[in-house]
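Missing here is one protein chain; the remaining ones are kept as they sit in the complex.
A and B label the chains in the order they appear, each numbered from 1.
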Amino acid sequence: MATSRRNFIVGAAGAGIGFGLGAFSHQFPLASPHFGPDWEPGEETFVPSTCLLCPAHCGIRARLMDGRPTRIDGNPLHPVSQGGLCPKGRAGIQLLYHPGRLKGPMQRVGPPGSEEFEPISWDQALDRIAAALRAARPRAGGAPVEWIVGGTTGVMGELIAGFSRAQGASSLTVDDYRDGAADVLGLCQGIASPPAYDLAAADLVLSFGAALSEAWWAQPLAAGARVGEAGHSPRWVQADTRLSRSAVAADEWVPVKPGSYGTLALGLAYVIVKEGLYDPNALARQVSGWEDWTDEAGTLQPGFRALVLRHGRPDEVSARAGVPIARLTALAKSFGSARAAVAVWDQAVAWRTGGLADALAIHALNILTNRLNRPGGILVQPPLPTLPGPLEHWPGAVEDLAKAPLTSNTWPADAEAGQSPADVLFLYYADPVASAPDSVVVTQALARVPLVVSFSPFFDESARYASLLMPDHTYLERWQDGCAPPAVPFPVWGVTQPVARPLLDTRASGDVLLDLARRLGGDFAPLARWASVEDLVRSRGLALAAEGRGSAFVERFRQRELRELEGRGWWLPHGQSTEAYWETILGSGGWFDPIYDYHDGSSRSQYRDGRVWIFPAEARKRLRQSGGQLAGGFLPAAGTSGTPAAEEFPLLLVPFRVMTLASGSTPLMPWLLEHLGVLNGDGWETWIDVNPETAREHGLRSGQRVRVESVHGGFEATVRLFSGAQPGVVNVPYGLHARVDGWGEARGANPLAAIGRRVDSVSGMPDWYSTRVRLVRF
Amino acid sequence: MARWGMVIDLDRCNGCQTCEVACRSENNIAVGGPQAARENRTISWMRVHAEVEGEWPDVRARFVPQPCMHCDRPPCTLVCPVQATSIDREGIVNQVYARCIGCRYCANACLYTVKYFNWTRPVHPSSAEPGLNPDVSVRPVGVVEKCTFCNHRLQRARDLARGENRPLRESDYVPACAESCPTGAIAFGDLENPTHRVARLSRDPRAFRLHEELGTQPKVYYLTERD
Partner (left out) sequence: MTDIEIVSRLPQDERVLLMPLVRTTKTFWRWAAVMAAITVWGAFTYVHQLRRGLGVTGLNTPEYWGIYIICFVFFIGISHAGTLISAILRVASAEWRRSITRSAEFITVLVIGFGAVQPILDLGRPDRVLNVVLHAQPFSPLLWDVLSIGLYFTASSIYLYVPMIPDLARIRDLGIRPRALYAFLAIGYRDTPKARHTLERIIAVLAVAVIPIAVSVHTVIGWIFALTLRPMWHSAIFGPYFVMGAIFSGIAALIIAMAILRRVYSLEAYFKDVHFNNMGLLLLVMTVLWFYFTFAENLTVWYGGEKAELATLYSKLSGEFAFPFWLMVACCFFIPFGLMARRATRGVAGTTVASVAVVIGMWLERYNIVVPTSLHTMVEMASVHYVPSWVELSIMAGTLSGFILVYMVATKFFPIISIWEIKEGREKSIDEVSERVASYLPDDLAAVDS
């Protein structure tokens, strides 16, 4: 017995030792990391450049330690962003270091869509493309060589245009971030460019759903103006279908029913007219379409005044837009009596059937209160001096660039089964497989193209269907230039220069094109004039330096004094030579010309008679043809109830974009994914905001997964209860659709799958804000 | 002796979250990833909270960026058994990662829940290591971390000033979040020094502090017209 007891001790001891060994034979996670405070400080340097993560093109300043970029700051000298950046701009550094980057050129050996790629030398790849281009013959059903261009800025746009021009291509579709405002200016003022907004000088900014503090393309302009110049901070009113971040940031938020923005504008106009808060003589002198008139056909056309008084009655409007009459009139009065009020809208208005009518009605407010080409009103960005570039050699090539919104969503133009859309297809800054509403159509089309070339530095979804991967440098490793978006009232030319030596065996797509041009010769010869994109950018910089106007970026106070001086017709040359000036431009980050001439009538109207049209005849004609349900055939009507039947699809889907989403580039910056939705603390997944009431009706809990279904298709998302969401409306953030492996796998979805490819026949704009859906639990 | 403090103007803040990202970038905060997000283990020294109140359509919201409040009477430092978190002479509350035993007592004692624990080993992809900020040590698993008022920037600024033998200027020491805020909502400086903006702003009638009543004496002030 005692022995057995001893056994017991032995056994126990054994177990103990065993455990001990077990524990210590394993490497613990407790080992401290191999870098830490013991690092010696190292040398700190800064390189100015331009952010290319969205069209705002803010000035950035990379902070380098011993030559390694460690941080991206704002460039305090930049005249628009003034040293501020959005979260994307800061997170951009992760794009540089992303583990999912392609290490070098590759060619696909597996079937389309597979991950079977093998390395290939740049030379071989280029030869292969050159050969394909030589072989490409003009063909029925589209050009032999096609491009899908998600976004281009500065030289790259022209290079690509010039290149396809040399190829003999008659057209090239580029995605311009189009919010329809250009069409409106075209119709009303005969001006072929989008409006600029003098936000900084305005004292009342009325935004119709424009995400001024979010995705708006001139977001930094808004951020600057929001704070206001010394002391004076403007009043901002945000009319929006939800409590968007822009609405929170504004002084006042006017909740409105979806799609009733134009109606709201009409209502405001009505009050302004009734209260006589406008200048009748000015209107009589400068505005057509205000009073009734008889057109060439001899029929009497009702003037806008008559129309407003007929269709803008506050009681009706308030019923349709869901805005109390008192509030409506109060808003109208403050708008009419403001010193410098301006009505702003963006794609959220335009990207809807009937959006054009809405936009016209909103712009009518600016015309009515005489805000055109006035301080704090609607301006037009003066053009840059013409800069050297490929297009010099193909006069008229610019017109050939058929710019359209969402090219990557509308490709292929005719998804005609069987035949290939092109012999050679280039993907530049575009990931159509991820960002098109129906990836199946896209993948099928891509699979049919003999040679697909992807320039993306990342292995994104579309890259899987490419025959060749020709990884571009990231924007932190290459030369390029980026101008301020048209919304900025003065021209800004920012230089994008490498802040670091390329980390991998990648090449700037621009240099690749120039190389190809050299190989192909012939029609391409003119392009070979430039050794590299750097060369091209430099030549532009020198051209600007040679201009007798503008200045390199300078401190804020110097900017004001510059305005003063140039206003009085002075100009101080920078440095002795243009060379020296160019160096200054490079060192400060870019060139700008702050002066704006409010007396230049051409930025009010470019019609021969110099008059401005309010709801012009042309627009009326177009809208009538649309056959949409519009008041009087062309005036904004009630927000689309949307088809089909409300009982089957009881809810309306309204997508929106948050600051932390960067379309297809979101997965490249995990810092953004950590806290996507600032209003409900979401991260790493696509959610939908649902009003608690609505949720109760549909028996939904917060945090529950649902499928959002429309007639077009559906997507999955996590439910969030948000009292800032409108009852009966489902709000979904879009921009979490793409996937790039390596640094966290987001649970994203593609809301466009439910929205579909619908395009408004009149404006040619997509229709994103009138999709009816139902929520299916599982 | 300086008393470093921060003033955040809630009427200016538009919730853009740039400060959050700037802080991540400056302080080598590792990406937690989707799982950490699901488990509420994401580390975010600066976090922009949204206070939403009311029912549709009378909903109000405001953004309240929350770093460590660097309390003058910090409940967190008192409870630490190993002095791994302590308040220095200039009022900055620090963490000593090399000493912390990871008991999370301080995290529980902090009334503002701004202390973050490394539940798992923080990962920085090898491709991203060159991008880490050499001024800030990378944390090991199992320790608590939090906003340090970018203390390392103070060290750098001091060295610089000493080098040019001149006193420290207000503009010499600005934390990453304050520096990055596009609306200029974050002011930072010496609360005791009348020439510094924060000294004036912290005495502004709009100024208040979170849970002032509890006597922790935070050195992060907020400004707002709203109640």
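We take it that contacts are C-beta pairs under 8 Å (C-beta built on N, C-alpha and C of every residue); 3 or more make two chains touch, one makes a residue touch a chain.
The model shown is predicted, which means the values in this text are computed figures rather than measured ones.
K.L.:
Out of B:I92, B:A107, B:A128 or B:C150, point to the residue that touches the absent chain in the complete complex.
P.N.:
B:A107
K.L.:
If the hidden chain were put back, which residues of chain B would touch it?
P.N.:
38-42, 49, 51, 66, 75, 78-84, 99-105, 107-109, 111-113, 116-121, 140-144, 210-211, 214, 216
Note that in this section only the chains that are shown with their structure count from here on.
K.L.:
In the complex, go through chain A and note every residue touching chain B.
P.N.:
These residues of chain A touch chain B: 29-33, 35-37, 39, 41-42, 65, 68-74, 81, 84-87, 89-91, 93-94, 96-99, 101, 213, 220, 223-224, 226-227, 243, 245-246, 248-249, 255, 322, 659-660, 670-675, 678-681, 683-685, 691-693, 722-727, 742-747.
K.L.:
Quick one: in the complex, what on chain B touches chain A?
P.N.:
Residue list for chain B touching chain A: 12, 14-18, 20-22, 24-26, 31-34, 37-38, 42, 44, 47-50, 52, 54-57, 59, 61-63, 98, 120-121, 125-135, 137-142, 156, 176, 179-184.
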